[in-house]
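Only one protein chain is missing; all other protein chains are in place.
Right after this comes subunit A.
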Amino acid sequence: MRYNERELLSLARQPAEKAAEILMRVPKKGSVLKKRLVKLVVNFLFYFRTDEAEPIGALLLEHCRITKEEENVFSISFVEEPERKYCFECASEEQCQEWVEALKRASYEFMRRSLIFYRNEIQKMTGK
(Lines give C-alpha, C1' and ligand atoms only; values in the text may rest on other atoms or scores of the structure.)
Protein backbone atom coordinates (compact mmCIF):
# COMPACT_ATOMS: atom_id res chain seq x y z
CA MET A 1 0.00 0.00 0.00
CA ARG A 2 1.45 3.32 -1.03
CA TYR A 3 1.33 6.23 1.35
CA ASN A 4 2.62 9.77 1.53
CA GLU A 5 5.64 9.07 3.68
CA ARG A 6 6.95 12.57 3.23
CA GLU A 7 3.88 14.07 4.90
CA LEU A 8 3.98 11.48 7.61
CA LEU A 9 7.62 12.36 8.33
CA SER A 10 6.62 16.00 8.43
CA LEU A 11 3.86 15.13 10.88
CA ALA A 12 6.44 13.39 13.07
CA ARG A 13 8.23 16.72 13.43
CA GLN A 14 5.08 18.55 14.60
CA PRO A 15 4.54 19.46 18.25
CA ALA A 16 3.47 16.35 20.07
CA GLU A 17 0.52 15.74 22.32
CA LYS A 18 2.88 13.68 24.39
CA ALA A 19 6.51 12.60 24.06
CA ALA A 20 8.88 10.66 26.26
CA GLU A 21 11.75 8.23 26.26
CA ILE A 22 10.23 4.85 26.92
CA LEU A 23 11.44 1.29 26.59
CA MET A 24 9.69 -0.31 23.66
CA ARG A 25 9.46 -3.78 22.23
CA VAL A 26 7.97 -4.60 18.85
CA PRO A 27 6.00 -7.79 18.24
CA LYS A 28 8.75 -9.53 16.37
CA LYS A 29 10.34 -12.81 17.33
CA GLY A 30 13.35 -12.31 19.54
CA SER A 31 12.87 -8.58 19.92
CA VAL A 32 13.88 -6.93 23.17
CA LEU A 33 13.02 -3.73 24.99
CA LYS A 34 14.88 -0.77 23.56
CA LYS A 35 14.93 2.83 24.62
CA ARG A 36 12.97 4.90 22.16
CA LEU A 37 11.69 8.41 21.89
CA VAL A 38 7.97 7.88 21.61
CA LYS A 39 5.88 10.74 20.26
CA LEU A 40 2.12 11.05 19.99
CA VAL A 41 0.92 13.34 17.20
CA VAL A 42 -2.78 13.33 16.30
CA ASN A 43 -3.71 9.68 15.76
CA PHE A 44 -0.16 8.47 15.09
CA LEU A 45 2.43 7.20 17.50
CA PHE A 46 5.94 7.76 16.17
CA TYR A 47 8.98 6.09 17.62
CA PHE A 48 12.58 7.22 17.15
CA ARG A 49 16.01 6.05 18.13
CA THR A 50 16.84 8.54 20.84
CA ASP A 51 19.53 10.30 18.84
CA GLU A 52 17.86 10.37 15.43
CA ALA A 53 15.67 12.98 13.79
CA GLU A 54 13.70 10.63 11.60
CA PRO A 55 11.38 8.07 13.17
CA ILE A 56 12.00 4.35 12.81
CA GLY A 57 8.29 3.85 12.52
CA ALA A 58 4.74 5.01 13.02
CA LEU A 59 1.64 3.34 14.39
CA LEU A 60 -1.78 4.50 13.27
CA LEU A 61 -3.89 4.44 16.41
CA GLU A 62 -7.28 3.53 14.91
CA HIS A 63 -8.95 0.27 15.89
CA CYS A 64 -6.27 -0.45 18.40
CA ARG A 65 -6.42 -1.80 21.89
CA ILE A 66 -4.48 -0.10 24.66
CA THR A 67 -3.94 -2.52 27.52
CA LYS A 68 -2.45 -1.92 30.91
CA GLU A 69 -0.15 -4.83 31.51
CA GLU A 70 2.01 -5.39 34.57
CA GLU A 71 3.50 -2.60 36.61
CA ASN A 72 4.76 0.31 34.51
CA VAL A 73 3.89 -1.55 31.32
CA PHE A 74 1.19 -1.03 28.71
CA SER A 75 0.74 -2.49 25.26
CA ILE A 76 -0.79 -1.52 21.96
CA SER A 77 -2.34 -4.15 19.72
CA PHE A 78 -4.71 -4.01 16.79
CA VAL A 79 -8.16 -5.53 16.62
CA GLU A 80 -7.43 -7.88 13.77
CA GLU A 81 -4.27 -9.24 15.43
CA PRO A 82 -4.73 -8.97 19.19
CA GLU A 83 -1.76 -11.19 20.09
CA ARG A 84 0.75 -9.00 18.28
CA LYS A 85 1.61 -6.49 20.97
CA TYR A 86 3.81 -3.45 20.98
CA CYS A 87 5.00 -3.24 24.58
CA PHE A 88 6.06 -0.14 26.42
CA GLU A 89 7.77 -0.03 29.78
CA CYS A 90 7.52 3.33 31.49
CA ALA A 91 9.66 4.86 34.20
CA SER A 92 6.76 4.92 36.64
CA GLU A 93 3.22 3.71 37.13
CA GLU A 94 2.05 7.31 36.88
CA GLN A 95 3.70 7.79 33.53
CA CYS A 96 2.19 4.51 32.39
CA GLN A 97 -1.34 5.58 33.34
CA GLU A 98 -0.89 8.93 31.64
CA TRP A 99 0.13 7.26 28.39
CA VAL A 100 -2.71 4.76 28.55
CA GLU A 101 -5.25 7.57 28.95
CA ALA A 102 -3.68 9.71 26.25
CA LEU A 103 -3.51 6.85 23.76
CA LYS A 104 -7.09 5.78 24.38
CA ARG A 105 -8.26 9.24 23.36
CA ALA A 106 -5.90 9.53 20.44
CA SER A 107 -8.09 8.13 17.71
CA TYR A 108 -10.35 9.89 15.28
CA GLU A 109 -12.99 7.31 16.10
CA PHE A 110 -12.85 8.31 19.77
CA MET A 111 -13.37 11.96 18.88
CA ARG A 112 -16.24 11.03 16.60
CA ARG A 113 -17.95 9.27 19.49
CA SER A 114 -17.27 12.22 21.80
CA LEU A 115 -18.84 14.55 19.29
CA ILE A 116 -21.94 12.40 19.07
CA PHE A 117 -22.13 12.12 22.83
CA TYR A 118 -21.76 15.85 23.52
CA ARG A 119 -24.19 16.77 20.79
CA ASN A 120 -26.75 14.35 22.21
CA GLU A 121 -26.31 15.63 25.72
CA ILE A 122 -26.56 19.27 24.72
CA GLN A 123 -29.62 18.52 22.74
CA LYS A 124 -31.23 16.66 25.62
CA MET A 125 -30.53 19.48 28.03
CA THR A 126 -31.39 22.45 25.93
CA GLY A 127 -33.81 20.95 23.51
CA LYS A 128 -31.85 22.24 20.53
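Definition applied: a contact is a pair of C-beta atoms (placed from the backbone, for glycine too) under 8 Å apart; a residue touches a chain by one contact, two chains touch by 3 or more; residues count from 1.
Note that contacts and distances are computed from a predicted model.
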{"item": "Omitted chain, identified by the protein name its UniProt record gives, among \"Protein O-mannosyl-transferase 2\", \"Elongator complex protein 5\", \"Sesquipedalian\" or \"3-methyl-2-oxobutanoate dehydrogenase (2-methylpropanoyl-transferring)\"", "value": "\"Sesquipedalian\""}
{"item": "Touch list for subunit A against the chain that is not drawn", "value": "1-12, 14, 42-43, 54-69, 78-81, 97-98, 101, 104, 106-128"}
